[in-house]
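With one protein chain held back, the other chains of the complex are shown just where they sit.
Up next, chain A:
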Amino acid sequence: MPTRPVERTVSLNVNGASASVTAMADTPLLHILRNDLGLNGPKYGCGLGECGSCTVLIDGVAARSCVIPFPAVAGRVVTTLEGLGTANDPHPVQRAFIAEQAAQCGYCLNGMIMTAKALLDRNPRPTDDEIRRELSGNLCRCGTHVEILRAVRRAASGSAP
């Protein structure tokens, strides 16, 4: 019989707060964020890093939380959608997505906003091609791409594109 899986206790720094979590060592960060920390922003979409729904920032870089075991972020800074802003006081990127109504079902929205945030932090004035390239690994099935592109442009320029 296989041996009992190894558990790890890790102190995480998520959205500026620290939390100690114990789970099987190979548990994806996504499940810890959702189930242990009650964060709904990152979504389970594929578990294979293909669709981007689970995107969070690790040390400011966009990361697929569904394929990263949670112990890997020990000592790093994790930011989720909730760490950007709230419904009453959204972050400028969230505000741009709301202003452009850039969601249909909205399931992929987390990944779009987090990826856009990471891009704009790195490159505040991206070209249209650069935006499309950055979002090329984020899937949207509703076909909200037009509004999402407008939202990223709006967030980059600070006003309507």
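Throughout what follows, contacts are C-beta pairs under 8 Å (C-beta built on N, C-alpha and C of every residue); 3 or more make two chains touch, one makes a residue touch a chain; residues count from 1.
As a working rule, contacts and distances are computed from a predicted model.
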Margin query: Since a chain is absent, check the UniProt entry for it and pick the matching name: "Putative zinc finger protein", "Branched-chain amino acid ABC transporter permease", "Polyketide beta-ketoacyl synthase 1" or "Aldehyde dehydrogenase".
Written below: "Aldehyde dehydrogenase"
Notebook entry, point to check: Out of A:Val14, A:Cys108 or A:Ala156, which touches the unshown chain?
Noted result: A:Cys108
Notebook entry, point to check: Residues of chain A in contact with the chain that isn't shown?
Noted result: 1-7, 23-28, 31, 34-35, 38-41, 43-53, 58-59, 61-64, 66-69, 72, 80-82, 84-87, 90, 94, 97-98, 101-110, 113, 115, 118-119, 122, 131-149
